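Yeah, one chain of the complex is gone here, protein chain that is, but the others are all in their spots.
After this line comes chain A, so read on.
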């Protein structure tokens, strides 16, 4: 440990650091910050964090809801829906995504219909069977 380590943000426990990160505007933003250091990476990448992040933003509606539509939907169906960086996403983006991901569009709710897409955003609508 360097001498001034106790003055650093690292002294905050996970709970408090999460409280700080919840206050950032949206997911895209956050995924930047996974590359800050290992701790931030593991905090931000955890599904538990993402769920709470979304709940936080739902609760504090004073900010414009600028996180992605998919994340919004995720709250209601409890699936890792937002991660569509996948092999199959080339269907939507017209080019393969950089990561050959383990997250695939099968994670979409079975009753959802893709209305349109733009970059990492999908517009879904519940289909009437």
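Everything below uses one rule, namely that a residue touches a chain if its C-beta (ideal position, glycine included) is under 8 Å from a C-beta of that chain, and two chains touch if they have at least 3 such contacts; residues count from 1.
Operating definition for what follows: contacts and distances are computed from a predicted model.
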Notebook entry, point to check: Looking at UniProt, which of "SKP1-like protein", "Protein kinase domain-containing protein", "Phospholipid/glycerol acyltransferase domain-containing protein" or "serine C-palmitoyltransferase" names the chain we cannot see?
Noted result: "SKP1-like protein"
Next item on the list: Spell out the interface residues on chain A facing the chain that's missing from view.
Entry: 4, 6-13, 15-16, 19-25, 27-29, 31-38, 40-41, 85, 97-99, 119-120
